[in-house]
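As structure tokens, the structure follows; a few thoughts come after it.
One chain of protein is taken out of this complex; the other chains stay put.
Chain lettering (A and B) follows the sequence in which the chains are written, and residue indices restart at 1 in each chain.
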Amino acid sequence: MKTYLTQVWDISYKDIRLEMRTRQMAVSVLVIVIALMIVTNLAIPKSVDATFTTTATVIWLCILIASFMVVMRNFVIEYDQIGFHGLIMCPVPRDAIYLGKVVSNLIFLLVIESILFPLSSILFDVPLLTPTVAAITGMATIGIVAAGTLFAAISVNTKAREIMLPVLFFPAVIPIVLAAVDATQNALNPSYGANILEDIGVLAALSLAIIATSAILFNFAVDE
Amino acid sequence: MHIGYVVRIIIGTGILIALLGASDGTEIATTNQSPEANLPFLFAAFAVAWLGFIIYAWYLASQHSRLRQEIANMQKQLTDIQDSIEN
Partner (left out) sequence: MLLQNRIMLGLILIAMMSALYLIFIMVPTDVNLGVSQRIFYIHVPLAVLSLIPPIIVFITSILYLVRRSPQWDALAHSSVEVGLLFTTLALVTGSIWARPTWGVWWTWDPVLTTFLILWLVYLGYLLIRSYTAEPDKRARFSAIVGILGSINALAVYLASELWRTIHPDKVIGPAAEENALDPAIQLGILVSFIAILLLFAYTIIFRTRLHSAVNQIGSLRDQIDDLVYRISNK
């Protein structure tokens, strides 16, 4: 068990170290997502009163775009540098590779979110920096990243990867995004009460189901 | 310009939706009007259903004839091989 986790961490650490050297992906994703958030904020008319609803929607849209780019970038680098075949030839179980990729994508996305959330707190004037919102975001991000990693692994092997990933990824994450937006709205609403734990529980169950299914299916995705 | 069949499906559905949207001003019959006032909608629905099936049947038929052509080519190649073996 300990060796398995070490293997998973080794694979993620390689990606993290690579990213820390160049910081290429983090910067480009952050710039795009912040620009998107500012534009959406300006696009919403002043007369709209429901700040909580619009905030939740805009944030999750931006996180979705960011996760799409992160996940795509992660596998494209592997594939283009022919590192993918080296990775597959590792004497490591396939789902350890998958989990390693998920962990590194998750860390990238959490870093991006940790910049995005304070920014939206300021821009939208809503209390986003609470433990509840953090828990919701964490759970939902795990699910989004799990689905995205599997679809990226598939689409990178096809002739039109920029088309395949959105077509596969966006319909697949609709349930999580629905759940996350609803939970975030409820968390921002001060009069909601203690039912928020139920929402977080549902998100956790959904993400767990997605990771389990994707881990099994990843074995078939990279069979050589 | 070669357009794959999936892209044709997308374009076809887009045209259908555009046609639906363009006919948005049509009058809807309510209780006071005659029962046949909504006939254009009935016609449109059946026409779309039949068109859908006919287009798909056309696609299947074209795949079928492509296959037969391929089989004919292979038979010819086989006879050529046999001839070249005998010689």
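The rule we apply is simple: contacts are C-beta pairs under 8 Å (C-beta built on N, C-alpha and C of every residue); 3 or more make two chains touch, one makes a residue touch a chain.
Please read these numbers as outputs of a predicted model, since none were measured by experiment.
Touching the omitted chain from chain A are residues 147, 150, 154-155, 157-160, 163-164, 167-168, 171-172, 174-175, 178-179, 181-182, 202, 206, 213-214, 217, 220-221, 223. Those residues of chain B that touch the chain absent from the view are 4-6, 9-10, 13, 16, 20-21, 24, 26, 28-31, 33-39, 41-42, 44-46, 48-49, 52-53, 56, 60, 63-64, 67, 70-71, 74, 77-78, 81, 84-85.
Heads up, the rule we're going with is that only the chains that are shown with their structure count from here on.
Look at where the CA atoms of chain A average out and do the same for chain B: the two points lie 39 Å apart.
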